[in-house]
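Missing here is one protein chain; the remaining ones are kept as they sit in the complex.
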Amino acid sequence: MCVLVCSRERVGDAATHLLVELALRGEALAIDGGNRLQAYPLARALRERTNRFDFFCQRVLIRRAFTAYQLLALLESLPLLTSPLVILDPLASFYDETLPVGQARWLVQRCLQEIERLKRAAPVFLLLRTCPLPQRRFLQDMVCRQADTLFYEQEEITSFVQPALF
Amino acid sequence: MARVEKTGWLMDVYTRPSGELVCWLLSEDGQRWLLPMDFPVTFYAAGSLAVLRQAWRFLRGRGVQLSRQVRRDLFHGERVVLSATLDLPGRLPETYRRLAQAFPVLDYYDADLPLSVRFVAGTQVPLLGRCRFETDGQRLLGLQPLESAWEMQPSLPPLRVMEIECDAEPALHPPQEIVIRCDRRCYRFPLQPLRAFVVNLQALLGTYDPDVILTRYGDTWLFPFLSEHAPSFNPNRDEQMKVEFRRERSLFAYGQVLYRGAQALLFGRWHIDRCNAALFAEIGLTGALEMARVTGLGVQEAVRKSPGAGITAMQMQTALRDGVLIPAVKQQAEATRTLVSLIRYDRGGMVYQPLVGVHRHVAELDFASMYPAIMVRYNISPETLYQRDAPAGLIPRTLQPLLVKRLALKHCLHTLDRRDSRVSDLKARQTALKWLLVVCFGYLGYKNARFGRVESHEAVTAISRELLLQAKENAEDMGFTILHMYVDSLFVKREDTRTEADFLPLAEKIQAETGIGVTLEGVYRWLVFLPACRDQRIPVANRYFGVFEDGTLKYRGIALRRHDTCPYVAQTQLDILSCLAQADDPREQWKEAWGLVNQRVRSLQRRQAAIEGLQMAVKLSRDPQAFRRPSAAAQAARQLQAEGVAVRAGMRLFFWFTQQGVSVAPPAAEEVDWDHYARLVLRAAGEILDVLQPVEKKQQYYLPLLK
Partner (left out) sequence: MGRTVPTITRQLNETEAMLQTFRRTLRRGDQALLDGLLASAHRHLAAISASGALLPFEAALLAMLLEQARRIAALEEEIRIFQEEVVRLRDGKG
């Protein structure tokens, strides 16, 4: 399991790049847990890489989960995959304050068990946004602890930097 | 007391701290009854049999009757469930909470339903419905319905209403005086000394024994204040109960931050805070009663919650009656789809950009309650997805009677003279039902809706787009020009059509082709579609103003419709529209309208406008500390905070523009930024009048080639 922790804005871009690379090689399933999938930019990015982009667009499969319970139900419903799985912003709905903390913890555990099952058959990528709520930061830590490979995006530099030339 | 049989109305149900259910009934002889009743309630758990056995052991000995049953889940079909029945309904929430905490892996059903919804579904007696009941004076022994929730002319209980108002907005200034109106009398009491006030209020409650207490700031100030400073005061009719307080909160819903003030709920009578009841201003008490009658939510809940809660309650009633399990949390996830399918189907209603400018003799045709009508006609329900010839689904069956009743009320309204005394009540009831129908589509796609599913949501919009295209084709076949289409309405014109009769054949044809009712909203003498503010060449959907043949104005998307426009600017726009409405073509009145605008600007420059008319309103989109720029809203929020007012996202704030920035308190005339208000007036006037400029001037905008 490969985990990237980055800003909320970066999740969509990272997913676009990753899904393009995967789609060019075969089918890929994206599970969107936080409304992060950028459908049009993804199509455009594919178009920039291939002329047969209609064909490659068919290779990107999508399922959206709008609540923490739906994310778990969705993972439970997945058979062992032969193609990579990309999960975008999986904890977004776990940060919802209407979801009790205890319940959120239990749901994350269950989701991780399911991911553990799925990763035996195919690579799993998790694109996490940095937790916006300090009191729920432990949920992100739970996921990161289980990562085989973990990338942290550097915090945004707010002081003045020379603008890039290109 | 011997056993007696009475007829009357079921007003509300609630539970006492002991957990027993109490029915508040009003009998025809005017007596008010608060009668406990035996009403066992059941919830269910499903999952692996091993865990269910553990759950069984967990619940054993806790006063819960347990059994193994097979029940129907709408999505999973028949499931083996552990059924847990409690004799005392008030104990259910705690029992469920403990069980769910101990066994989170189980799926729970019927566990968090509003009590009144269970009661209405179980007894078939609607809230506010006429009923026959038996009592021995101590308990309710029998209850039978005499009226359904769908009665067109329901009997109304004779309610006693008390109104309580304070002389200031408590968030800004501590009120000094309280005005109480009851039975055509008016009492004024100073708030201090508090003891004297409380004695007087208690005496009035005893004398008049109201069923409804209508207040301003009762939720957010009066009852919390009394509870804190006069803890022995009890405004409930049921003396065993204390006022139920619910905390304020900001929540993110419908793509915006909503603020819900604290709530104070009573037992044995209702408390409605006009300032904290979303729809009350529009639907009044009559509409609120209608809402409670059809949804099964108590009146106090129905007026405070969004109509979405009402629709959910109605779906729950249907499910309970059908014996379908109601999941505590929604778990249906979206099916796998390709990127192509997501882009093709994840779309809203059809929006056909308008032809900007002035148009004469335009008809507006509306599909009546389009989305709910589609759900009913095409049997759109989460469980009927991808099925052919499926029996009517849960959602269509819930909506069908609501649609029928609303259309019947609307029809009834059309047949009555405007001055008829029944009109206002019918309008209020019709509007209450309209709101339920408006939100029912959104709830099909709402993430927490028990019986929602995003694919059903998409199916409705897909069908609506197809129907609108059919309507366009029909209109064009008959020689009409489509000026604008917006989700469920079309604006059309043809050279030779003037009167309603001229457009009726088109309405009939569209209705016949699409199978959805089409109403002719009216024929505009003239109608103006406005361009975007940022670029006059870009048309904007649903932004127009016009006047019907009978002189009635209609406008959408202009400052007059926005909540953040101050009354002075709004009145100026309204006056401009009234001025334009005098002519057969608004362009003829263009100069007169500008004359009017100049007058209004001059009034401001001479500082003659009343301060109240300049009060701005803004809804806080975030908490005050989250603002990065010192916008007017941020400044107002910080001023209020400095005065000790708790300001939260979603709250509506009021302020004035002053030379120093903004002021949340009414400023003196010399402090007001009159020039700023003059600019607002000019901008609002330009919004309407710029598009009416002579064609030569307009061409400069439209044809950059000629520059």
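The letters A and B name the chains in turn, as written, and every chain counts its residues from 1.
Just so we're on the same page, a residue touches a chain if its C-beta (ideal position, glycine included) is under 8 Å from a C-beta of that chain, and two chains touch if they have at least 3 such contacts.
Computed from a prediction, not measured in an experiment: that's the story for all the values here.
Note that of B:Leu66, B:Val198, B:Val340 or B:Ile611, the residue touching the chain absent from this view is B:Val340. Only one residue in the set B:Gly63, B:Gly142 or B:Gly348 touches the chain that does not appear here, and it is B:Gly348. The chain that is not drawn here is touched, among residues A:Cys57, A:Leu74 or A:Leu139, by A:Cys57.
Within the set B:Phe267, B:Phe280, B:Phe367 or B:Tyr446, the residue that contacts the chain not displayed is B:Tyr446. Interface residues of subunit B facing the missing partner chain: 339-340, 342-344, 346-348, 350-353, 442, 445-447, 449, 452, 454, 457, 465, 469, 485, 535, 537-539, 704-705, 707.
Although one chain is not displayed, its contacts with subunit A can still be listed: residues 32, 35, 37, 39-40, 43-44, 47, 53-54, 57, 64, 66.
Simple rule for what comes next: only the chains that are shown with their structure count from here on.
Every residue of subunit A that touches subunit B in the complex is listed here, in rising order: 29, 39-40, 42-43, 54, 57-58, 60-67, 69-74, 77, 98, 102-103, 106-107, 110.
Contact residues on subunit B toward subunit A in their complex (touch as defined above): 101, 104-105, 251, 329-340, 342-343, 346, 447-448, 454.
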